[in-house]
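All protein chains of the complex are present and in place, except for one that has been dropped.
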Amino acid sequence: MYLDLWQLLAGLVHWLMVDIIGPIFGWLSFHGIEGWLTRPETLYFITVILVVLIVFVVGMLVSITLIWQERKMLGRFMDRRGTQTGPIGLFQNFADALKTLQKEIIVPANADKLIYNAAPVIIIGTSLFLMATIPYSEGFYASDSDLSLILTFAIFSIVPFGVLLGGWASNNKYTLIGGMRAAAQLISYEIPMLLSVVSVVILAGSLSLNDIVWYQQAHIWLFIPLIIGFIVFLIAMVAEVERIPFDLPEAEAELVEGWGTEYGGLRFGLIMMSEYARGFIGSALATLLFLGGWDGPFKGIVPDGLWFLAKVFIVFGIFIWMRAALPRVRTDQILAIGWKKLLPLAVVNIFIAILFKTAGWF
Amino acid sequence: MAKMWINMGPQHPMTHGLWNLRVEVDGETITDAEPVIGYLHRGWEKMVEDRHYPQIIPMADRLCYGSSFTWSHVYCLAAEDLMGVEVPERAKYIRVMSDELQRIGSHLMWLAAIGPDLGNLTIFLYAMRERELFMDLFQSLCGARMTYNFPRIGGVRNDAPPNWERDLVRTLDYFEKRMDEYEDLVDRNSVFRMRMVDLAPLSAKDAINLGVTGPSLRGSGVKYDVRHNDPYEIYDELDWHMCVRDEGDVYARYRVRMDEMRMSVQIVRECLKKMPKSGPIRVKPPRTAPVGTGMARMEDPRGESLMYIIGDGTDKPFRLKVRSPFFVTLSASPVMLRSYKVADVPSIMGMLDVCMGETDR
Amino acid sequence: MEETVTYTIDQVKSKIASAFPTEVKFEDKVRPRRLFMSANKDALLKLCTMLKDELGFDHCSCVSGVDRCDRFQSVYHICSCSSNITLEIVVDLPHDNPEVDSVTPLWGGANWHEREAFDMFGIIYKGHPRLERLLLPADYTFFPMRKDCETGRK
Partner (left out) sequence: MDLSAYPHAVAMSAKEFVDWSTNVMDDIARSSGAKRTLDKVAGPLFNWGMRNAIYPLHFGIACCALEMAAASGPRFDTERYGMVFRSSPRQCDVLLVNGWVTNKLRPALRRLYEEMPDPKWVVAMGECAISGGPWYDSYNVVQGVDTFIPVDIYIPGCPPRPEAMIDGFLRLHQKIKVSKLGGFMDD
């Protein structure tokens, strides 16, 4: 059972335009407008806008819920109650957002103003752009490109560029070190992550996220044969979304708030938001690539999207658990882990995938 | 990147107090370091020259707020040495027990502080949770959570309230279970060990020459504990041993402090057994001190604390000098920091147990 | 650690007395594990070198400055970890020219104590690697712990 967003909205728009608004203009004798409104291109355009809007809103809601999940789960891990604003603390994020809207916007006097202002745009823009490529269920997606996997990872790796720019432009030593760390860390973890994804592509034989999920529905959830790849992917993803134990760019202990030290007010709020959006994308990718996406039991009763979201929350819960249990690793150690441990493991994983493929087991 | 100086402080999450660590970094590697202190200097030693002897006790509490009892205790010891006052037996036991409880509380504060230093907030909250229990004990004993104003020259202010010993035993039982939890969380965690083992080793010779005392010194393998080498109160009658590790690295300092917490629990239990059940808890000290000097040393949670009083026959001290353990330990920090990474600064400094109130005085 | 030689208080006392018959005066105050003495300021460095190298006093616990109105004093508390003895050495310095040899080259732990005594009293430790203001802001012109320095709201 799934909701076909495109079909539904196309039908809705068609009904709205052709049967209600169009005739009203027709009755008012604005036949030109009626004709323009009921053209298929117009209908498609409106549908696209609506779909993107809905996918964006759902993605943001999920990201906000992830923040809430993190606060509550972390609170429980730490033997306290966590946030209490609103029913079970659900409104805390809205309060934070409303507050950041009202804060003064400060640009440091010695900052490079253009880049200082552009860096958050790069970070937030690319993070939100990623939501377009993630399918929630068979019919609930904004775009279904044949190359959506490549597109996703390509956009995913723009952020370190923005972090480096922002860290440099803030004209602060902490942000500079944070930005450098971000660049070093994210570049070195890109490789094991992509290699572990390659094994999925080898088995599934497609670069489309939808196809990969269909493959898993038809055969087996890929984390079972590719358990090494799954672990490598999860660890590299933690580093990519800059969470403890790999949150060196914003290491709070030594670099006050890391590369974002000089960003306050609304920019700070949006950067926080985009971090969790990236966390959502990271868990969603793990779900889609390894955990069978929206596949799950009771397909007739439970909507597909719910399975997908449940898995996303579980994967993010693992991230939170890691945060509660582990300290931060050091710069040299994180690079050592990336190059000396994860990279060989990812290569081994590719060999396993090739073995399975040639043996024809999956 | 070229070499640059970074100011870590006065406002910095690493400081746990108020000081400024200037580090010169080459990329991520520290090439030089220089602590800048004095942000909390309020002229304590000058001010106490204008206070009567009993009035100094609450001031001594505020020397180091992490372990206020030990500081008012060492002041009382020094004043008793100056005035020649002998403390009743039961008061000695109460003082020693409070000392050890304060040591646990202070070490818990340290444990709480190193959690965020290493990037893990959970330890902070766990340690704060147990610290509250010890604060409750102090609260029922002295009426305050942090600054107790409890010891007096010649004894302690009041006797333990009824049922205090029962609560104490319960708390200690509970706490020992929790200690296992911390060790599960830290010692058995490979990432924690990765951050701590072989970090900033300090040889025994260097450590003792630089004046490092307390757990940091014992972590370097030097058997030196004022409670053992220069016993005060009743420590020579108790059955306990020094906690020493030979490695000298950050992990050894961590282990020594964790072992000391267990040892403190053992000492308190023994005190409870040996303590006289009743008896006087205070003798009346003279109002004015004789002309002369008094000196007392004791083992603060951070190291060796020393107070040196000069009396001039009036009711105010002529001079009161405080030897603060962290003051000296901090002066040794550049030696430990050099050639390590910026990311190691919080773990190395946090492991020394920062308390700036006593350092700046 | 290498082999440790322990001394009793009497041994320490006789050794010091034989090496410094006139420069060091012992006080008759008796406390367990303590030895009180006053030394001539010119003999201080030699005394300390002997203490460290021959008698195993490896820990300089504290260096305090004292303003006795007519003279300054620099008080050293030096401990031996092996013999468990604490020495208290009082060195008198003239009020108009408070200068004394630094013991920082011997014990690194004395570094900041001497800097603090300079900061508070203006006692100058010759041979100190870096004698600057430590606790007070660098632009202060007075030495607050001197008795003639009136501070605060009286």
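As written, the chains take the letters A, B and C, and residue 1 is the first residue of each chain.
Operating definition for what follows: a contact is a pair of C-beta atoms (placed from the backbone, for glycine too) under 8 Å apart; a residue touches a chain by one contact, two chains touch by 3 or more.
All values reported here derive from a predicted model rather than from experimental measurement.
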Requested in this report: Could you run through the displayed chains and say which ones the absent chain touches?
Outcome: A, B, C
Requested in this report: Among A:Gly82, A:Gly139 or A:Gly317, single out the residue that touches the unshown chain.
Outcome: A:Gly82
**Report entry** Which of A:His31, A:Lys103 or A:Lys341 contacts the chain that the document leaves out
**Finding:** A:Lys103
Report task. Spell out, residue by residue, where the missing chain touches chain A. Result -> 71, 75, 78-85, 91-92, 94-106, 252, 256-257, 260-265, 268
Query raised in the report: Residues on chain C that touch the omitted chain in the whole complex?
Result: 136-137, 144, 151-154
Report task. List the residues of chain B that touch the chain left out of this view. Result -> 10-13, 15-18, 38-43, 46-47, 50, 58-59, 62, 65-66, 109, 112, 124-125, 128-129, 131-132, 135, 145-147, 356-357
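FYI, only the chains that are shown with their structure count from here on.
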Query - Path length in steps (a step moves to a chain that is touched) from chain A to chain C - result: 2
Query raised in the report: By C-alpha centroids, what is the most central chain here?
Result: B
Report task. Give the label of the chain whose average Cα location is farthest from that of chain A. Result -> C
Query raised in the report: Hey, how far is the Cα centre of chain A from the one of chain C, in Å?
Result: 65
Query raised in the report: Between chain B and chain C, what is the separation of their C-alpha centroids in Å?
Result: 24
Query raised in the report: Per the centroid of Cα atoms for each chain, what is the distance between chain A and chain B, given in Å?
Result: 47
Report summary line: Check: chain C positions touching at least 2 other chains come out as none
Report summary line: chain C contacts chain B in the complex at 1, 29, 31, 33-34, 58-62, 64-67, 75, 77, 79, 81, 84, 86, 88, 107-113, 116, 120, 133-137, 144-145, 151-152, 154
Requested in this report: Can you check the complex and tell me which residues of chain B touch chain A?
Outcome: 1, 4, 6, 8, 12-14, 25, 28, 115-122, 125-126, 129, 185, 189, 191-192, 194-195, 341-346
**Report entry** Touch list for chain A against partner chain B, complex
**Finding:** 74, 77-80, 173-174, 176-177, 180-181, 244-245, 247-248, 251-256, 324-333
